[in-house]
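With one protein chain held back, the other chains of the complex are shown just where they sit.
Now for chain A:
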Amino acid sequence: MTQLPIIEMRGITKSFPGVKALCGVSFAAYPGEVHALAGENGAGKSTLMKVLSGVYLPNDGAIVVAGKERHFKHPLDAIEAGISVIYQEFSLLPERTVAENIFLGREPTRCGIVDRRAMETEARRVVALFGEAQHIEPDALVADLDVASQQLVEIAKAVSLDAKVIVMDEPTAALNETECEALFALVEMLKKRGTAIVYITHRMREITKLADRVTVLKDGWTAASYDHVPTPDTIVHAMVGRDIGDYYAEPATAQEIGALVLSVRNAGNDQLKNISFDIKAGEIVGFAGLQGAGRVALARALFGAAPFTKGEVTLAGQSARFQSPREAIRAGVGLLPGDRKGEALVLMQSVSDNGMLTARALSNLAGHDKATRFASTTSMDALLRQVDVRAGNFSQEIKSLSGGNQQKTIVARWLSLDPKLLIFIEPTRGIDVNAKAGIYHLMRELARKGAAIMMVSSDLPEVLGTADRVLVMRLGELAGEFARGATEAQIMLAATGEKVGAA
């Protein structure tokens, strides 16, 4: 604590039209320390780091680097001040080589000519610091690397820039267990070199393992700041800001679980192998697993977007190997994709139009657009109110709504078609905590009314809290089934395929 911080952010405030993203947040990073920045999605972690890296200009507050106040007007200023940010979505150019990416925008030149040999030598030097196991060829195309190696290139870029502060934004989001361990070792190495690491995450395990200090953001405020690492419960409480008691809905009772709705037998395609499972009416079945384990592929296969090529699928007794989403929707399947803005919403249209989207798509082309076979604007309004979409009025553009209300609108869209099976993919991604509880209760309500619900989520506590049964996927196959009450550790073991006792 006697040391001076390398960087200090004081009272940072940043507003966007209609949103106050940060409100007087202060934050400091010391050399050779890992400062964990925790918080729910939308708490302002990423915005704060974008202010630090010069992508956003703060409305108020100061950034102090080595005792001097600085105003970053361009990311270049932040880079020159020794700040490197590794974003969750990498800033790598897939069509360029590793060396070219490491030297992006600052290629060494000799007499105006880019010195490729110097680039490759330096790239080799930096990658060698990471140890022999993590070898990357400097002339490999980034597109040919796996995610972990791409992340390594990002870290190499920061090291080669001689960054004094390296910000890592949820670095383990796309890594498997082994890759995570390798990353943790790297973080320790950087620490020893005196680099300050700002480690953004909401995984308690990583905070406990790596951090020296913890700051928790909530809704753009500093909810708590510790010079030590408190217990996970303390951090979670600061992140959530409420008691967990009624956070998740009650599980289904035996009477609520009804007839068989979905049955899959030995189904597969080029991403899925030998899938067999059932979902009954009134049941919420959670699908856990690592990124790329095949959960989304399975959802897309059931929905006909990337159909099964073998096996048998029945929906309420009818054969249901759908070849297109349209067929699936007709038969009573609804899917709420993980990327709401990209795949589910027409952002510039109204709440009401977004609700009517599928009903209109399946109705007579020449029919009336306000009163389709499945829903009228009046019945849609009622549905929107039923799922508790909060909007000034339903004719306002949906992009002005919060994530939670957008998600509820999509639920209303499907309700108009009275689906037998609803597939939720990452149902609460980018939704704030209180709205999350709303979505969980809504899902339970739908199940009680007789829908079968498949929930794909990477948020393990959410899966455990919501689902009546959990299926774990690994490498395109089902790797385990757990009744309610399973622990996170059990599920992670099944998801990573490691032997019991390894963790």
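Keep in mind that, in the parts below, a residue touches a chain if its C-beta (ideal position, glycine included) is under 8 Å from a C-beta of that chain, and two chains touch if they have at least 3 such contacts; residues count from 1.
The definition used in the following text is that contacts and distances are computed from a predicted model.
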UniProt names the one chain left off this complex as which of "Substrate import-associated zinc metallohydrolase lipoprotein", "Sporulation protein YqfC", "ABC transporter permease" or "Chemotaxis protein CheA"?
-> "ABC transporter permease"
Of A:75, A:230 or A:450, which sits in contact with the chain we cannot see?
-> A:75
Candidates A:4, A:66, A:93 or A:259 - the one touching the absent chain = A:93
Residue touching the undisplayed chain, where the options are A:33, A:179, A:219 or A:462 = A:179
Which of A:143, A:259 or A:489 touches the missing chain? It is A:143
Where chain A meets the left-out chain, the residues are 53, 55, 74-76, 79-80, 85, 87, 91-96, 100, 103-107, 109, 112-114, 130, 133-137, 140-141, 143-146, 148-149, 152, 176, 178-179, 182
